[in-house]
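Every protein chain except one is present and positioned as in the full complex.
Per-chain residue numbering starts at 1, and chain names A and B are given in the order in which the chains are listed.
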Amino acid sequence: MGKLFKTNFSTAVIVLIPACIGINYIGKLFAQVLKLPLWLDCIGTCIGAILGGPIIGGICGAANNLIYGFTTGDNITLVYALTSLFIGVSVGVMARLGFMESFPKAMITACVGGLAAVIVSTPLNIIYWGGQTGNVWGDAVFAATQASNLPVWLGSLLDELVVDVPDKLITGVIVYLIVSKLPEKLTSLYDANAVVESLD
Amino acid sequence: MSLIEIKNLKYRYPGTTELALDDISLNIEKGQFIGIAGENGAGKSTLSQALLGLIPQFYKGAYGGSVIVDGLSAKTAPVAELCRKAGLVFQNPFNQLSGAKDTVYDEVGFGLQNLGIEPAEIHARVEEVLKRFGIWEYRDRNPFDLSGGQLQRVAIASVLAMNPDILILDEPTSQLDPAGSEEVFHTVDELTETGITIVMIEQKIEKLAEYCDRIMLMHHGKLIDFDTPEKIFSRDDLMEYGVVPPVYTEFARRNDLRLPDGNYPVSRKKLLELIKTGNADRKKLISSLEKNTGLETGVPGESTGEKPGSTEGAVSDTSLSLVSSDRTFTVEDLHFSYIEGQEIFKGIDLSLDRRPTAIIGQNGAGKTTLVRILKGLLKPDSGRLTFRGQDIASKTVAELAGRVGYVFQNPDDQIFKYNVLDEVMFGPLNIGMTREEAETRAHEALKTVGLDGVSRKNPYDLELSDRKMVAIASVLAMDTDVIILDEPTIAQDYKGREKIREIIRDLSSKGKLVIAILHDMDFVSKSFERVIAMAHGEILADGTPDEIFRNHQVLDKAALTSPHLVSLMEELENDLEGIE
Partner (left out) sequence: MKSISLYSDNGSWLVKLHPFSKMFYLVAAILIPLISGRLFMFVITILVSICMLGSARMLKKALPLIAFSFTIILTIFLIQGIFYKDNDSLLLSLGPVNFYREGLLYSAHIGFNILNMLLSFSILVLSTSPSELVEELEKKGFSPKFGYIINSVFQIVPEMMGTMHTISDAQRSRGMETEGKLMTRIKAFLPLISPVVMSALTSTRERAIALEVRGFGSKVKKTYLYSHPYSTADQTMKWVSILCLLAVIILRATGIL
C-alpha cells in the first residue's frame, strides 16, 4: 500500500504540476477550437498521475480546479475540485498497478477514471445544481428521468454517466498515445524509486 | 588546491547504455576563463551540469569518480548549497525563468529569497546587478515580454546576484539573433574583468577563441585535450572531433602564418598582428581570401558604393528580366498588419526566382511575417501575391501545402508521432500521396538529412539538432516546389550546418526554390546566391551576398555584422591601402 502511494516531491515533480494544469487548460481550449462535443480537460491531470503517482495526480486535479476557480472567477469548477482529485488519484493508482502498459489496459484505466468522476460528481451535482450537470445531452437525460419519476440520484447519475464516460475514454486514448512515447530520460526525473548507480 | 577538481568522472544517463562522460580528470584554477568545444552529443552540457551536482542528483543514472567544487563534493552536497558556489545559464532563455515571478526585479530576487537572505540585502543586490547589466529600465516588465537577448541578461543577472565564484555559460547565445548575441557577449566582456571563473560552452568558435585561457576539447564523452586555444585549434585532427577552427586559424593555416611557437593565431587581433609584424604579402592574402569566400574583389571602397539592384526599388528590376518560367513568387504593393492601424508592411514589392534566397535582419524586421504570407499562413491586407502567375492571396494553407513547404523554427511545434518515419509521412499523406509513395518519399527525405538509420526511433529520443532534421525531412518528403526554412542552423554543430548546406544546394539543383531566414552570416555568405536584408518591415537591400555584405550602409541599417572573413578582408584591404 505504501509503495502504491510513494511520492517523490523533487523540484522536477513540483514543476510537472503546473505544466499538467496548463495542459488541462490547453486541451479544453483545443476541444473548443475544433468544436468537439467533449471537454478533454483532464489530460494533464492523467499525465501527472501516471508520471508522478496517485498523490501527484490528486494534487494536479485538485489544484487545477482550485486555481482556476479562485482566479478566473469560474468558481463552479471549484466545487468539482473533489472530482478532479479523485480522477487523478484513481488514474495514478491504476497506472502504478500496471494498467497503463498496453492499450486495452489503458482503456480500463480510463473507465475507472470516468467512474470515479461519476461517483464523486453526482452528489455534488445534487447538492449544488439539484442534480444537473449543465451539459445539454446529460440534462436532457436528467429531465427525462425526472419526468418518469425516477429518484433524483439515479437521474443525476445517468446524467453524469452520459457526459463523463465517453469524455474520459477519449481522454484515455490521447493520454495513452502521448505517455507511451515519453523518453526515459524524462520519465526517470519523476520516478519515485530512481537511485544513483555507482560506476566506481 | 584548485577551485574545481574533477577526478575520473564517469556518468551514464538513465535508460541509456553509453557513457555520457567517460573518465574525465582535470583541474580548473580560480579566475580562469575555460571553454568547452565539441560536437553535439560530446558531453559538454553534461559536464557543465556535473559541476553543479545536477549530475547525478537531479538526473539520477550511473555515476563514478568525483567532482569537488571549492571543497564541496558535487555528488553529495545539495544543489541548493552548490548553487552558492557556481551559477548556470543555459540556452533557452524562456525555460530558465523561474516561471513564478511577474517582474524582472522579482525574478532576479527569486534565488536570493530561496537562500533566505534578508530583504534589505536582496533589494540592494538586485538593484546592483540590474544596473550593472543595463536592465534596470526593464525592472517592472514581465520577463516573458522581453526579447531573448534581454532575457539572457536577466538570467545572467539572476545567477550573479547570488554571488557565485564560478559562472557556467552553456551556449547562452545559440537561440538569439545577432543583436541579442552581441548583448550577451558584451556582458561576458564585462565579466571577464571582474575575475570571476567562467566556464563557457559555445558553438561560435571565434568567440571561444577570443575569450578563453584554456579550452577543453571533448568527443564522445571523453576529454581529448585541455590546453590553450592556440594549441587546441592548431591540432591537425580537430575536424575529426566535429570542431572547425576559427576562420582566422583556418586562414592562417592555409597561408602558413605561424606564431613563434609553431601554432596558428586564433583571433582576428592576433592574426592581424602576425601579418603586420611578419610583414606578409597582403595582396596574396587578399586574393586567397577572395578565392575562399567566393566574393568578388574590387578596389577598397568601390564595392560599398551605390550599385544598381542593391537598394530598395531597384530590387525587382533584375529579377523581372528573368525568363518568366523561372519566376516563382511575385509580391506587389503588399500591405500587412497584425493589429489594425499598425502596419508592418507598407507596400512591399518583391519578385523571387529559383536562386536560393536568404532573408536576413534583426528580430522584428518582418522576416517571419513575410514568409508566412508567402506560405499563406497570414493574409495580406492588400496587394497582389502570385505564385507562378497564379493569384494565391485567397488560397488556404491546406490548398498550398503541396506546393509550398515551411519548416518551422522549433521542431517540437510539430512532432507528434511514435517514430521518425511516421512523422515524416504525415505531410505527404495529408496532401494525398498513397501510402507507398509517401513511404518512399519519406525514406528519401530521411536519407537526405542523414537520418534514415533512425527511421524507427522515437523522435523524442533524438537530440534537438536531429529533431530539427526530422522536421526538415517531413517537409522535404512533401516534394514541394518551394521550401521555406526558418532558422535551420540554430542548434546545429559544424556537421549539421554542412548537411543543411548540402540540402540547399541539392534542392536548388533540382529546380526548387529555397528561402531561408538566417542569423548566421558566415553560413549565408557560403550557401546562398541571393540575400534580402530587411529592417522595420522594409526591404533594405536585395542582391548577391557580396553586394550585401560589402554594403556597410545596409548592414548598419539592418544592425547586422558582416561575416568574419569579409571583415578580415576589408581590414586587410584597408591596411594595404595604408601601405601603398
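Before moving on, here are some points about what is shown:
Convention: a residue touches a chain if its C-beta (ideal position, glycine included) is under 8 Å from a C-beta of that chain, and two chains touch if they have at least 3 such contacts.
From a predicted model like this one, the values you see are computed outputs, not experimental measurements.
Although it is not drawn here, the omitted chain touches the following shown chains in the complete assembly: A, B.
If you put the hidden chain back, the residue from B:Ile68, B:Val129 or B:Ala401 that touches it is B:Ala401. Residue B:Asn92 is the one among B:Thr16, B:Gln32, B:Ser66 or B:Asn92 that touches the chain not shown. Taking the whole complex into account, subunit B touches the unshown chain at residues 49, 52, 54, 58, 78-80, 83-84, 87-88, 90, 92, 94-102, 106, 109-119, 122-123, 142, 144-145, 158-159, 162, 372, 375, 377, 397-398, 401-402, 405-406, 408, 410, 412-416, 426-427, 430-431, 460, 474-475, 478. Subunit A meets the missing chain through residues 9-12, 14-19, 21-23, 25-27, 29-31, 33-37, 40, 43-44, 47, 59, 63, 67, 69-76, 78, 128-130, 132, 134, 139, 142-143, 146-147, 151-152, 170, 174, 177-178, 182, 186, 189.
Definition applied: only the chains that are shown with their structure count from here on.
Here the CA centre of subunit A is 41 Å from the CA centre of subunit B.
If you check the complex, the residues on subunit A that touch subunit B are 10-12, 15, 18, 180-186, 188-189, 191, 194-200. If you check the complex, the residues on subunit B that touch subunit A are 10-16, 56-65, 75, 99, 418, 458, 460-461.
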